[in-house]
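Note that one protein chain of the assembly has been removed; the remaining protein chains are unaltered in position.
The block that comes next holds chain A.
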Amino acid sequence: MAPVAPRSGDAVFANIERVNAELFTLTYGAIVRQLLTDLEEVEEVNKQLDQMGYNIGIRLIDEFLAKSNISRCVDFKETAEVIAKVGFKMFLGVSASVTNWEADGTCCSLVLEDNPLVDFVELPDTCQGLYYCNILSGVIRGALEMVSMKTEVTWVRDMLRGDDAYELRVKLLKQVPEEYPYKDDE
């Protein structure tokens, strides 16, 4: 069977069930707000958002692979481009750019100029230290872990903190060789 051609983020986004982004954005905001009340410590909220993102990422990768028809990436560089151009686009409707590569090709930045998570958001002074969009870094980390890449994802720039864009630093820590054939449970 001939391989199915990969689809662009735009094509997937156009042909998939979508919802009102306001609902999504306000729900995320209300969750962050409730977490701040319940967990009290901003650092704990950051951790919680990252964990929620991670849990989402490990599920989202299946939908991503199924709907985008993307096959194996040759290297981390291609992976980063795919996340930026297809991943962000097909789920959030925005694309990111990949910049600031380290010479060894294991660390780069994803820069988002448009970010639906933060529409209508203003952080009060009491939330200093909050990485409001930390769920995104968790999603990327979780999704990449499912395709055998251990990564560390951190925020470098955050418009809610006064920067001019959102910049995520993605560092490849380890590429775990895939075991094949997969082990059966029984």
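Note that in this section a residue touches a chain if its C-beta (ideal position, glycine included) is under 8 Å from a C-beta of that chain, and two chains touch if they have at least 3 such contacts; residues count from 1.
By our rule, contacts and distances are computed from a predicted model.
Think of the chain that is not pictured: of "Dynactin subunit 5", "Transforming growth factor, beta receptor associated protein 1", "Ras-related protein Rab-20" or "Trafficking protein particle complex subunit 6B", UniProt labels it "Trafficking protein particle complex subunit 6B".
Remark: the omitted chain is touched by one listed residue; of A:Ile56, A:Leu123 or A:Leu160 this is A:Ile56. Here one chain is not drawn; of A:Met90, A:Ile140 or A:Leu168, the residue touching it is A:Met90.
Among A:Ala5, A:Leu23 or A:Val74, only A:Leu23 touches the chain that is left out of the view. What chain A contributes to its contact with the hidden chain is residues 13, 16-24, 26-31, 33-35, 38, 48, 52, 55-56, 59-60, 63, 90-93, 116, 119-120.
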